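Attaching a single structure in structure tokens format; questions to follow.
Let's turn to subunit A:
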Amino acid sequence: MKPQNKLKKLGCAAIAAAAFAVTLPVAQAEDTLFIPSLTYRTGPFAGGGIPFADGFADYFNMLNERDGGIGGAKLIVEECETAYNTQKGVECYEATKDKGALAYNPLSTGITLALIPKAPVDEIPVFSMGYGLSAAAIGEKFPWTFVYPTTYWNQLSSILKYIDANGGLKDQKVGFIYLDVGYGKEPLPLLENLSGTMGFELAKYPVGVKEMQNQSAQWLNVRKDKPDWMIMWGWGAMNPTAVKEAAKIRYPLDRFIGNWWAGSHNDLKAVGKPGKGYMAANFSGIGQDFPAVQDILKHVVEKGNSKVASADDVGNVLYNRGMFNAVILAEAIKVAQEMTGKAAITGADMRVGLENINLDEARLKELGLEGFTGPIKGSCADHEGAGSVFLQQWNGEDWEKVTDLIEPMNDTVRPLLEEAADKYVSDKPDWEGQTCT
Partner candidate 1 sequence: MSTPANAHGDSPATTEPGVVAAAGDNEAQRREQLLSVENVTLTFGGVKAISDISFNILKGEIRAIIGPNGAGKTSMLNVINGFYHPQKGRISYKGKTRKRMKPYQAASSGIARTFQNVALFSGMSTLDNIMSGRSLKMKRGLIWQMLHVGPARREEIAHREHVEHIIDFLEIAHIRKQPVGKLPYGLQKRVELGRAMAMEPELLLLDEPMAGMNLEEKEDMSRFILDLNSEFGTTIALIEHDMGVVMDLADRVVVLDYGQKIADGTPAEVQSNQNVIDAYLGVAH
Partner candidate 2 sequence: MFYREAGQFKTTYEADQAMLPIAQDRVGLLLILLIAFAAIPLLASDFFISSIMIPFLVFALAAVGLNILMGYAGQLSLGTGAFMGVGAYACYKLATLFPDLNILIVVFLSGFFAAGIGVIFGLPSLRIKGLYLAITTLAAQFFLEWCFIRIGWLYNYNDSGAIEVPQRMLFGLAITGPHATPITRYLVILTIVAIMTLVAANVLRGRIGRSWMMIRDMDIAAELMGIRPLFSKLSAFAFSSYYCGVAGALMVFFWLGSAEVESFDINHSFLIMFMVIIGGMGSLAGCFMGAAFIWVLPVILRAIPSAFELNILAATMEHISSIIIGALIIFFLIVEPHGLARLWRVGKEKLRTWPFPYAT
């Protein structure tokens, strides 16, 4: 027996092993800041993922073009496609974490949940901007996770506050239509709790991921139950279908409020005029009338360095939200640089930066984002910033901001968040929190 043919037999495995055995060293000739961007430009939710990813990338590009990066260090944004799929998301994480990743924006509840336990081990913070696990707002329990500017729970409280201020909430019937996955179910504990304390009746209408475009049964039930208000936690193709169905059963659309993932331009353009009156929460400004957005147009889009299909897409709801995500990260990088005194920071530095973020009105103006959003101030204990949301309304062709910022009912929500955080940690005996003084 000779060995040659064995080599052939093992060829595949050997080549693969050799190819991946050595990780390529990251070139550190000049200081760089590496930011992985987990995107979903494909799959059933691509409609929301694409503008978000564009806004995210364009803002960092703009900083590179305009300011030469942050603190002299160039920003490198590497996209990794997850298709909103947890397994691919974890793969993206594994593939990029050793390149000096500063923070992860998982952009899906499933991926967020998978990354939260990994963050303290690999010392890379997870920044799930207004999504993921609401309980992660509790900084003592989740040192490595941030949810600025607010959580699903606080957002829900803002929406309920709006309802309360517009005709009262007591003894009303509130319908909650939601995507039947972790994301949609996330606010249910709070909703059930508040329905008791605030005295409204709750009706739940789950929409399966496979049934997103087939909601007539849910809306028939709505027609039967006649709730006074409808709240939606929807995403992707679920949103336009829901608004269409609501219009079909002649539900008063100005009493139908979506959360901030259920109010994008994509969603309502697919509905058009019949969607007039539908409202949605938002925490990032709409349109191009912000100096920062103008800078993006000037430095990135007009030079052809953006992936947006047309310049008109800049400034739409999800584009601006992606940009806002980048703004917070950029600000955290800047804070971290100032606190550590080095340009090329690490994930651990980034955590400190995120914790000490302070986007007040003055700073927002400096950034060219006056009136874009409410102020955000983080702390060791508060990884949420208890930000406010405003409501926007579809006028048949475009979104209009129709309310001022509505403060959340933080006093009610915070204890519940703490309870939830305790519960999350309770069955993990070796979970490491932090003490804030």
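In this text, contacts are C-beta pairs under 8 Å (C-beta built on N, C-alpha and C of every residue); 3 or more make two chains touch, one makes a residue touch a chain; residues count from 1.
For anyone wondering why these and not others, all candidates are chains of the complex that A comes from, given by their letters.
Quick caveat, the model's predicted, so the values are computed rather than measured.
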Result, touching chain for subunit A in the complex among 1 or 2: 2
Interfacial residue positions of subunit A with respect to candidate 2 in the complex: 1-2, 4-6, 9-10, 12-14, 16-17, 20-23, 39, 41-42, 46, 50, 78-81, 83, 85-87, 90-91, 94-95, 98, 109-110, 113-114, 117-118, 120-121, 133-135, 180-182, 185-186, 189, 206, 208-210, 307, 420, 423-424, 427-430
